[in-house]
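Pasting a structure below so you can have a look.
What you see is the complex with one protein chain gone and the rest in place.
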Amino acid sequence: MTKYLRLLAIQMRISIASAIAYRANFIIEGVMSAAWLGLTLFPLVVLYDERKSVNGWDLPSALIVMAYFTALRALLEGIVSPSLTALVEKIRDGSFDYVLLKPIDAQVVVSASRYEPWKLFDFAGAIAIAVYAFVKRGYAPSGGELALGLGMFVAGTIAMYSLWIVCAAASFWVGRLDNLMFLLGAIFDTARWPIAVFPGAWRFVFTFVIPVAVMTTFPAMALLGTLDARTIAATVGGALLMLVLSRLVWRAAIRNYTSASS
Amino acid sequence: MITATDLCKHFKVHKRPPGFAAALKSIVSRKYEIVKAVDGVTFKIERGERVGFLGPNGAGKTTTLKVLSGLLHPTSGEVLVEGFVPFERKPELLRKITLVMGQKSQLIWDLPPSETYAMNRAVFDVPKDQFEHTLKELTELLELGDLVDKPARQLSLGERMKCELAAALLHQPTTLFLDEPTIGLDVAMQVAIRDFVRSYNQKHEATVLLTSHYMDDVVALCPRIIVIDQGKLIHDGDLRQLIKARDPDKRVSFTLASVVDDEALAKLGMVMAKDGKRVTLRVTERELPGVIGELLGTMKVLDLAIEDPPLEDILRDMFGKAKRESKPVVATSKDAS
Partner (left out) sequence: MRSTTVRTIRALPTLLRIGVAETVAYRAEFLVWILTTTQPLIMMSLWTSVARDQSFHGFTSAAFVAYYLSNLIVRQLTGNWVAWQMMDEIRMGTMAMRLLRPIHPFFAYVSSHVAAIPFRTLVALPLAVILLVTSGADNLSHDPVQLAMLPISIGLAWLLTFAILFAIGSLAFFMTQTMALANLYFGLYALLSGYLLPLALMPRLAAVAAWLPFRYTLDVPVLIMTRTMSGEELAGLLGRQAAWVAITLFLALQIWHAGVRRFESVGG
């Protein structure tokens, strides 16, 4: 266990060192982060400029969903995406073989191998949005709601990670998969909206087929105190199930790789 | 100890003929072909041996190494490395072996090798003092100097290879799989690496399996060679014995003071090559003393060399023969020096 932690620490150190090596990064990334946040909020502003509420979701509650989305996206673009891109590169140039030769679990090492530390800006932005939303609402969440909101965020992160690992595992079979990641990113993009704003059929898809609702809408509802116990249980259970399934897919991918690569 | 019993590894390869129509068709249906990369190979290697795998391109050498190191699992047959089944990739085994691929790098490209070493140390869980001791030893033997502090992409091919070797040996493995480690390197570097591998083998009693296109690597380093062609093992044994078995005749090369006609030369032995005054004859061992005597007695000779036939010729002949006969010739011998 300590071995893995030490390894993670080294990988983080290396990533941060490379990131800091370019001083211009700091400014560029800060600007990009702010710009992206602005862009994200635009459709929301356009929507709520004309309507007071959509299917029971008013501006502050929609902003909470947006805050969760931004935080999740920060994790995605900060850790998951860079690491899995590195994985696809390794598979392409054949140096993934060396990962398999090391006495460590390949999935763990590969999932957190590369970081984009500047995505912390986005995290800060997410918190800022959430604070603003509650200010606009007029009251703060209770301690219980805060704890639940945090717990559900973890579940949402697990769900997101599982989807991406399955995608990365697919790259073993198919080779070049930047586009699948892009597709997943596009679908993930729907998470910025409360799923209630989508018509019925989509709501079903986004809850059960590609659990986007698990990632942002349910955590937002938890923080707002409108989530019932049954949904909480289903969400947590669902996230864990996704994790297990993604692990199985990963193992199958490795088995396939070790029988097909010449 | 490494054992392979009737090892087979087959691949499914997608075949597509050229042309536009075929390209479109391949969206819906694809034709697959089975390639038998390794087809029934059996051998046994003891601890501390240095064994060279020889064979033409696509013979199955790299595939065999990959199966032995656990990167591929066999289609059929049994493989055991130090008592473990390689493709189960048990950590205990992974700590004992190492694979170096001359064409692929494990060094992190944008960073100095020292960072890769730090990673490997964490991965293999090497205690600090052991790590520093090993690193010092490797730095000396490989003459790394301050190379380890330069980003890997700034190193020349030879420098990078040395750093790769160090990275691969930090955990002091006892079995080394080297897949074309000297490819693309200049002669001096090739010699340096050969010397290093030999001394590592002697010092740590490490088993070394080497594949290489360069005959010199194998001749200099490996007393025992295994020849693989088209997935089949066609020779396993001592190098000198192989040469003796396949082509026992000697090659006598000399430079004449003045040109001699072919007839006179043919009386001495079969003329292999003649370039003005430089001649190479093929002579059986039995006739050798007589021929040398006659040569020195009747002709004016400026220099003289008596050699075994070149390994390339023997192998080329073997591979060609294997294609024609498709019957493996196995002569096993157990004395490794």
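By written order: A and B. Residues from 1 in each chain.
Note that a contact is a pair of C-beta atoms (placed from the backbone, for glycine too) under 8 Å apart; a residue touches a chain by one contact, two chains touch by 3 or more.
None of these values were measured; they are calculated from a predicted model.
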Checklist outcome for this item: Touching the hidden chain, out of A:Ile28, A:Val131 or A:Ala233, is A:Ile28
Item to check | Identified contact with the non-displayed chain, of A:Phe121, A:Trp164, A:Trp193 or A:Trp250 | outcome: A:Trp193
Item to check | Given A:Leu47, A:Ala86, A:Val236 or A:Ile254, the one touching the chain that is not displayed | outcome: A:Leu47
Checklist entry - In the whole complex, what residues of chain A lie against the chain that is missing from view? => result 22, 24-25, 28-29, 32, 35-36, 39, 42-43, 46-47, 50-51, 54-55, 170, 173-177, 179-180, 182-183, 186-187, 189-190, 193, 197-199, 202
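Here is the rule we use: only the chains that are shown with their structure count from here on.
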Checklist outcome for this item: Expressed in whole Å, how far the mean CA point of chain A lies from that of chain B is 47
Item to check | chain B residues touching chain A - in the complex, by the definition given at the top | outcome: 11-12, 35, 37, 62-63, 66, 69-73, 87, 89, 91-92, 94-95, 97-99, 101, 103-106, 108, 110-111, 115, 118-120, 122-125
Next on the checklist: Please output the residues of chain A touching chain B within their complex, sorted ascending.
Outcome noted: 3, 6-7, 10-11, 14, 18, 93-95, 97-98, 100-104, 109, 255, 258-262
